[in-house]
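All protein chains but one are shown in place.
Here is chain A:
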Amino acid sequence: MSNHAKAQIANYKKTKKVFSWPNLVAKEFIAAILVTVVLLVYSYYVDAPLRELANPGEPENPAKAPWYFLGLQEILVYFDPWIAGVVVPSIIIIGLMVIPYIDVNPKGNGGYCFWDRRFAVTVFLFGFIFWYLLIIVGTYMRGPFWAFFWPWEAWSFDFPTPPPLISLPNWLGIFALLIYFGFGMLVPAVAFWKFAKQLGFIRYNITMSLFLLMMGVLVKIALRLMFNIKYILQTPWFNI
């Protein structure tokens, strides 16, 4: 156990304490009752959805995954299924798991604070909001054939044909990827040398790779929306 951890446990022993009974248990009890009441009252007035009997011959249009996966379904517009449905969620899960091991900043342990850990908090909040923004778009703004509709527009099948998509030639795509990841890894290492040194070589590379991958999703979305780019890189086996 690190000295820091030991210090924290020693500190815990010194903090002012109150009895769990009733100070904590009473609050838990009230919270549980409130949630039960809210759930039951809400359920009484708002029925859970139930559509017609499942019919394999009659696809829903649009067919939507449960809402918490709609962020992933939404990026299906911008990526092939193996990226949107498998690689992205896997990287998110792994990325979340490694957070405690790449964040070596000892500050802000056990209390809300922003200033002492601006980078960590900003990146995490960005990812959290990004995930929910995609869900909101997927839930409320995607109609038949996954066409985009503003929430105040009625869904219709009569929407303008989307513009034709173009792919970057491979030499340009590889160049762009090299520039993005090369500069993305090198520039912060130079510009924020203290930060990089504090992290160490391995942690820095993991942190920046995850960060660049997350921003890469945003970049690809921007490329599609602004320049109708379909693929950056095409190979016989997969396209990105």
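Following the convention adopted for this analysis, a residue touches a chain if its C-beta (ideal position, glycine included) is under 8 Å from a C-beta of that chain, and two chains touch if they have at least 3 such contacts; residues count from 1.
By definition in this document, contacts and distances are computed from a predicted model.
Comparing "ABC transporter ATP-binding protein", "Glutamate transport system permease protein", "Putative cytochrome b6" or "Ferredoxin" against the UniProt entry of the hidden chain yields the protein name "Putative cytochrome b6". Checked against the full complex, the candidates A:27, A:118 or A:197 give a single residue touching the omitted chain, namely A:27. For chain A, the residues touching the chain absent from view are 1-2, 4-5, 7-9, 11-12, 15-25, 27-28, 31-32, 35-36, 39-40, 42-44, 46-56, 58-60, 63-69, 72-73, 80-82, 84-87, 93, 96-97, 99-101, 103, 105-113, 117, 121, 124, 128, 237-238.
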